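Every protein chain but one is kept in place in this view of the complex.
Up next, chain A:
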Amino acid sequence: MKQTKGEKTFQGINYLFLAAAAATMLLPLIHLLAVSLSSPVAADSKKVFLLPVEFTWASWVHILQNGGLWTSFGITVYIAVAGTFLSMLFSVLTAFPLARKEFLFRKPFMLGIIITMIFNAPMIPFFLTVRELGMMNSLWALILPGLIGTFNMIIIRTFFMGMPAELDDSARMDGCTDAGILFRIYLPLSKPVLATVSLFYAVGYWNTFQRAVLFIRDPNKWPLQMKLRIYLQSPEELAAVNLVLGDYDFNTTTLKAATILFATIPIILVYPYLQKYFVKGSMLGSLKE
């Protein structure tokens, strides 16, 4: 196909623009990495761009030796693992009946769920409810109140609804119960979508912040994002011990950079695996009835 001159120019500009914009998605992280590996003097005198200047591991050694971050890391890993498992269990068990014609209350239940998407309860009644349930300062407050992500559940349901009817019929001929159809037939066939949704949940738990702000007052139970926020606000706290001892191989700038990356690296590590699935998975979530 022949291109006009205008179209060629547009193409060129489009490629350049997209490449430049895409670069801005990654460069901040590389910049932070460079800052975290630079000497404090270089970092504060605006010499560091994408490569470390006066290379040193000191800020990383310091934050990795700082017990506070590891405690929060452990809490976040715990809620991510336990939460993802429970969320998947609840979501699958909810999605399956809602996907099946044999389930009589399918429509009113779906309506009831869609209503909660349109009418969010205000923050205070939500807060009071969770508090009444005795979950203040409990890690359950980071899991249970968001157990089912409505959108995630709908993704699973939409996938289940796409299963061919012949599968059900033949399974029933073989004497399969409803639970049998779910666990022996639907779930094995849904691996890609289950993987996608699990990863969405896992990332959600990893990034949990607002619920920690609302419900966790005990600093010993802060998840990673909350701890990160505190350290970003008052990095002196993170630096204090060594600064007193006269160790100046890092400062608040390099420590902040290292801390941000510390909380982000796990996401970046799973990202290549994640992105194999998510585009397909999230397209399945288009709302339809």
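The rule we apply is simple: a residue touches a chain if its C-beta (ideal position, glycine included) is under 8 Å from a C-beta of that chain, and two chains touch if they have at least 3 such contacts; residues count from 1.
One rule holds for everything that comes next: contacts and distances are computed from a predicted model.
One chain of this complex is left out of the view, and of "Peptidase", "ABC transporter permease subunit", "Chemotaxis protein CheX" or "NADH-quinone oxidoreductase subunit H", the protein name its UniProt record gives is "ABC transporter permease subunit". Within the entire complex, the positions of chain A that touch the omitted partner chain are 1, 4, 6-7, 10-11, 14-15, 17-19, 21-26, 28-29, 31-32, 35, 43-46, 49, 89-91, 93-94, 96-98, 100, 102-105, 109, 112-113, 116, 118-130, 133, 144-148, 153, 177-179, 182, 203, 206-207, 209-210, 213-214, 225-226, 228-229, 232, 253, 256-257, 259-260, 263-264, 267-268, 271, 274-275, 278-279, 282-283, 286-287.
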